[in-house]
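All protein chains of the complex are present and in place, except for one that has been dropped.
As written, the chain order gives the labels A, B and C, with residue 1 at the start of each chain.
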Amino acid sequence: MDARIKSGHDSLLVLMGGRGGTSAYDLAMKPVSLDDLIAPIQHGTLLAIPPDYSGVSMAATRALIRRGVGGLRLVAVPTSGLQAELLIGAGLADELEAAAVLLGELGPAPRFAAAVTSGRLRMKDTTCPALHAALQATEKGVPFMPLRGLIGSDVQKNRPDWKIAENPFAPEGTRDPIVFLPAMQPDVALFHATKADRDGNVWIGRRRELVTAAHAAKQTIVTVEEIVDGSLLADEATAAGVLPSIYVSAVAEAKQGAWPLGLQDLYTVDDAEIARYAEAARTEAGFRDWLAQFMDGRRAAA
Amino acid sequence: MDARIKSGHDSLLVLMGGRGGTSAYDLAMKPVSLDDLIAPIQHGTLLAIPPDYSGVSMAATRALIRRGVGGLRLVAVPTSGLQAELLIGAGLADELEAAAVLLGELGPAPRFAAAVTSGRLRMKDTTCPALHAALQATEKGVPFMPLRGLIGSDVQKNRPDWKIAENPFAPEGTRDPIVFLPAMQPDVALFHATKADRDGNVWIGRRRELVTAAHAAKQTIVTVEEIVDGSLLADEATAAGVLPSIYVSAVAEAKQGAWPLGLQDLYTVDDAEIARYAEAARTEAGFRDWLAQFMDGRRAAA
Amino acid sequence: MDRARAELLIACVNRLLEGCRTIAVGNSSPIPGSAALLRRAKDPDTRMLMLGSRKHNAFTDGGRELFDCAAQGRIDAFFLGGGQIDGHGNINLVGLGPYPRITHRFPGSFGSAFLYYVVPRVILFREEHTPRVMVPQVDFVSAPGTSAPEVHRPGGPHALVTGRCVFAFDKAKRRFRLESVHPGESVDSVRANTGFEFDVAANVGETQPLAPDDLALLRGRIAGEIAETYPRFARALFGGQAAAE
Partner (left out) sequence: MDRARAELLIACVNRLLEGCRTIAVGNSSPIPGSAALLRRAKDPDTRMLMLGSRKHNAFTDGGRELFDCAAQGRIDAFFLGGGQIDGHGNINLVGLGPYPRITHRFPGSFGSAFLYYVVPRVILFREEHTPRVMVPQVDFVSAPGTSAPEVHRPGGPHALVTGRCVFAFDKAKRRFRLESVHPGESVDSVRANTGFEFDVAANVGETQPLAPDDLALLRGRIAGEIAETYPRFARALFGGQAAAE
């Protein structure tokens, strides 16, 4: 056996290759307008949105409300707050899957609660790790993910799409039921981040639920505070916090794009505005009034 | 229903809490000696080791060979090179699970090959994503992980511990076999990194297979180039690349601790030394000679 | 809540955390947080994860990490509450009325339907102790107190701390057992305010306050530590001016 056959695996070395890196020869990605950004979101779209602390695109939320296309099916990853509240209150969302909806420390989200109790919103109650796992199933290209817990809760009992099966690795003669969660694939994932580069790489820091959502979604659209020159992947010290462009469909610039929610270390949640909202939204009329001001810019970041 | 019952979920808010952060009040972690570091590795230990490009603790490998405790069961995450080769050549490893073993671009690892063909090493052949998934199962606390591919390969046919089952979400009346991989829990994960802080947080950058291995392992022990002051988690710009101390059992300092392999951006693999090794290790005698020089420091980083 | 009441509740929770190595505490949880910090101050082997602060964020794997970490068995104690809690330890965080046509909506189950199963020592904490919270049967089971024997369940309720008393949870009996009543309360006053049946320990006494040295530790070092995450709570309670919550 000579050296050539021994080294006949060259093209396999790629798989976990050499120094372990991967060069991207990327498509250049031109930033788009907010209206173009949200174009993939249509009636019936399964739309993944992040929790309030993870980078919420309130700028795109405003654009969605202005455009007025309804019938959205929202998936909170795994909770939501003001964003789901506004989309529901504005009548754009027919369905919501979430582990919780709340306005930060102010607690319940009034328009969400009203839509649930009136029956206007199809609510799919879940629990945080079940949502993460269902997205991970799609991330891994498997049809389901097993998860502990859940069994016997009313959360599980109200999810006919979840299956209870036996763990095939349980010792013979013993029972070990476990829930299989079907893979969830959002049509679109939408979030806000601090920055993107011109290749479409997006800085997300430690907010890796955004990575999982982007891996799982068919399309990922992002608003950012700024588009920066150079590649976000160039410096190893910070590259770990980047969502690579291969998962990113489009990027739009939106300053203060999370307001009145906060964004990473850049700005904190505007507690006073959230409190004003919570107070106003106790009634439908109050909600409409606040929303009108939010839409026309009378309510905006200071 | 008054405000109190509405806000009665306070202690639940914790779950995905507020700003989304988590304060750690850590145990201080004193760096230990190499000999103390490797103490958890004993006869029969299932020892997870990273691929050559991911941060290999050659310093701890030398300490293991000097100590001479054998019977190790190695798991490469998902491939290995010089480290498995030396542990196998030195007679310390009885078993290896890996997707491949090779000396970088120089190809086959001669002592590994000799141990396999002589029957001295129990080789559990696998494929990269199966290893990742089996560790993710333990990371998630589930007994198994489903994975596509695999079926009908001799890799799968030689793994009686893998099960083929039907996808319970397949349309009725159709078959959809899929492999269930049992969760893998290493006793110890061992790797080398650029730096750790005094809380035991370890910088791993983008090498997230180390994160998965540490999450899955009972204990994780790490050598680092240096112990730094301050918390590696303090700066959001770089925190994304940190393995938090909650997963780290012990840290030892070892300068040039990956040599002759490379480490992140700090130093590249010593190709000349690997070539000398590959040439020497074609024979058992040549291997012994190289190893003696590696052990007594005649072969060391320039 | 006045300072004496807060200190008493901290004493209760602190005692229940004895022997825990890793304690996770959520945000909006200043009392469990203070209790865990006090436990840690006295036992250097105790590690604490306090959620809700960006500063010193100890997780780097996104939203799933807390749950994965708990599933790995790395978290010994955690806190849950409930809009309703019943005598079997079931908790309801979803709403009142017949689901899905509920009449009042709470935020949602969060991670309770998972963590309640996998964290060995879950401490239920709910200050309001009235018949509408402590009910015979919750309207929606976000997470059940106990599970069928074949269900993998290393975790579950350990105790319930309220504004009136401390209950231990007896897994075999699927019932709470009254362990101590706070000053001013009695077995009867607890029973009158509890919608579910419960057992009563043979030696029910008054809930004991913190020992003087622990109290000093709380008012000193711990007050400073908790202020990092809960400045208003710390100021109100330990800043010299007792204030209603």
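Everything below uses one rule, namely that contacts are C-beta pairs under 8 Å (C-beta built on N, C-alpha and C of every residue); 3 or more make two chains touch, one makes a residue touch a chain.
Bear in mind the structure is a predicted one, so any value in this text is a computation, not a measurement.
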Chain not shown, its touching partners among those shown: A, B
Options A:A234, A:A272 or A:A285, residue touching the unrepresented chain: A:A234
Touching the absent chain when the full complex is considered, from B:P78, B:P143 or B:G200: B:P78
Residue of B:I41, B:A59 or B:A98 touching the missing chain in the full complex: B:A98
Hidden-chain contact residue, picked from the options B:Q156, B:Q185 or B:Q293: B:Q156
Residue touching the undisplayed chain, where the options are B:P51, B:G89 or B:P186: B:P51
Absent chain, residues of chain A that touch it: 1, 4-6, 8-27, 138-142, 211, 215-216, 231, 233-234, 236, 239-247
On chain B, residues whose C-beta touches the chain left out of the figure: 51, 54, 77-79, 98-102, 105, 107-109, 112-113, 116-117, 119, 123, 125-130, 132-133, 136, 147-156, 158, 174-178, 206-212, 265
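Keep in mind that, in the parts below, only the chains that are shown with their structure count from here on.
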Separation of chain A from chain B, taking each centre as the mean of its C-alpha atoms, in whole Å: 30
Whole-Å gap separating chain B and chain C, where each centre is the average of the chain's CA atoms: 37
Chain A, residues touching no fewer than two other chains: 51, 54, 78-79, 99-100, 102, 105, 107-108, 128, 133, 147-148, 176, 178, 206-208, 265
For chain C, residues that touch 2 or more chains besides their own: 27-28, 54, 57, 59-61, 63, 68, 71, 93, 104, 106-107, 110-112, 115, 118
